[in-house]
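Apart from one protein chain that is not included, each protein chain of the complex appears where it belongs.
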Amino acid sequence: MRTMRARAPTEDHPLFRWGLSLLAILFIASFLILPLVTVFQEALGGGFDAAWAVIREPDTLSAIRLTLITAAIAVPLNAAFGIAASWAISKFDFPGKGFLVTLIDLPFSVSPVVSGLIYVLVFGLQGWFGETLREHGIRIIFALPGIILATIFVSFPFVARELIPLMNDQGRDDEEAAVSLGASGWSTFRLVTLPNIKWGLLYGVLLCNARAMGEFGAVSVVSGRIRGMTNTMPLHIEALYNDYQYVGAFAVASLLALLALVTLIVKSILEWRYADEIAAVHHH
Amino acid sequence: MRTKSPLCTIISEAAMSLIVDSIVKNFGEFGALKGVSFTAPQGAFVSLLGPSGSGKTTLLRVLGGLEFSDQGSVHFADLNWLAVPARARRAGFVFQHYALFRHMTVEKNVAFGLSVKPRRERPSRSEIRRRVEELLALVQLEGLGDRYPSQLSGGQRQRVALARALAIGPRMLLLDEPFGALDAKVRKELRGWLRLLHEKLGLTTVFVTHDQDEAFELADLVAIMNGGRIEQYGSPKDIRQSPRTSFVDEFVEVRSA
Partner (left out) sequence: MSIAAAPSLVRWRNPSALPGFGLTFGFALFYLSLIVLIPIAALVIRPWEIGWSGFWAVLADTRVQHALQLSFGASLIAVVINTVFGLIIAWVLVRYRFPGRRVLDALVDLPFALPTAVAGIALSALYARNGWMGQPLQQLGITVAYTPLGVVMALTFIGLPFVVRTLQPVLVELNGEAEEAAATLGATRFQSIRRVILPMLAPALLTGAALAFARAVGEYGSVIFIAGNLPHVSEIAPLLIIIKLNENDTAGAAAIGVIMLALSFVMLLMLNLLQVWTASRR
């Protein structure tokens, strides 16, 4: 006798499935894909040469240079912090650990504009150290140091947040074994810990870099917005856009959009190909 | 290879028996069930016993409506059993990891089957509460109605799961290694308790396990399964005294008493 094929209890009605899938795809298409496509479409609206010409302008090039320098300083510093903080948090017990972790999460709940504001309040002309700095001829706000500080603030949690749960999961056994065999702290870290955290570290650095290079609100506040000098790429995009140079603005924007896509692709590759390794390293 | 003892041929004439006929189930290339048949009288306690991968859980899930067989049929309670959707079968199912609804209290869990009935059939709230209390008393968990599953021990959770399955007035009870996640002492306790419960309620019960002692202690009829087939089916005594195949022989070898 033949058995009737009904729907399994965990399956949805085909109409429901189609309807939901359609809704999901439409939403993603209109809210995520369209804006992305718009960037490239507007950039190449006047032909590739027009877009390329704007990128080669001196102001654009110096904006690119400033962005790269900022990232080159902020990201390694944040990585060092992330490693130090996660080592301290995962390998040791001390009171106030929860407070430390909350502090690290702080930039995520603060508006980017506020992130820039706080440095103006400390280092700006009317800031706490404003007078002292002016006397010594040191410019922080409206100059590179201010930009770097603001960028560090908004991007430092990424590495730490990636490493802390990872290292907590991995426990202390491996490191304690190494130390009991006579290894120094640095050797232990280099030979035992680092290989275990390498994927998490890479992941965190990737996200940190994306945020550092793309930050807009915080840098808006601390930068002098002087074209050719204190404009990062996002600020330069704004300047071009406000000047009605749409092709130019979108051309520079496409560079950052490409960076975003590369970040997403590398992130996905890391997740897909090394999922097993990452999972293995998580379960100790 | 079908194994039908003379006992089964006589019994299959009685109404209300469970008649499983040539069930085949494939998962892609893998043959989980390769033609499984057996018959049990109403109210019998049947155990499906075998190593992992033998198909016993798959067979149970087919009986419960959670899997669909590719071939074969099942008759029970005058119904073409496999043609009835899972939610209409009233086959109480108890999972190995309890599958209790974590966001509901014990009381709400047990009452669930009653509260989802269509309006016409649904008992009143006070009636539902009364039945839940009755069932909780039956499984010796009185007074724990307001607790959440996370506040209970493993043994208690499994008893809630059983109460929940019994609440719908099931025609048959299906248990998938229900004591597998519990420690040895609790397992033994619940084993004895389940047997008493079965004698009290008289429900046709199919019980999956890989633990021989459990199967032989609890069941009236045991099906030794291996590689998607029933190697032997009969009373525990029969199987111990006259193993039919070398697999059965080795499987029950250690306990010859």
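For reference, chains read A and B in written order, and residue numbers begin at 1 within each chain.
Quick note on the criterion: a residue touches a chain if its C-beta (ideal position, glycine included) is under 8 Å from a C-beta of that chain, and two chains touch if they have at least 3 such contacts.
Just so we're clear, the structure is a prediction, and the values are computed from it rather than from any experiment.
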Options A:R65, A:K97 or A:K198, residue touching the unrepresented chain: A:K97
Absent-chain interface as seen on chain A, which is shown: 7, 9-10, 12-13, 17, 20-21, 23-25, 27-28, 30-36, 38-39, 42, 77, 80-81, 83-85, 87-88, 91-98, 100, 102-114, 117-122, 124, 126-128, 149, 152-153, 156, 172, 175-176, 179, 184-185, 188-189, 207, 210, 213-217, 220-221, 233-235, 237-238, 241, 246, 249-250, 253, 256-257, 260-261, 263-265, 267-268, 272
Footprint left on chain B by the chain that the document does not show: 64-66, 86-93, 95, 97, 99-104, 112-113, 116-117, 148, 150, 164-165, 167-168
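In the analysis below, only the chains that are shown with their structure count from here on.
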Inter-chain centre distance, chain A versus chain B - centres from mean C-alpha coordinates, in Å: 53
Chain B partner contacts - residues on chain A that touch it in the complex: 1-9
In the complex with chain A, residue positions of chain B that touch it: 21, 65-73, 80, 82-83, 85-87
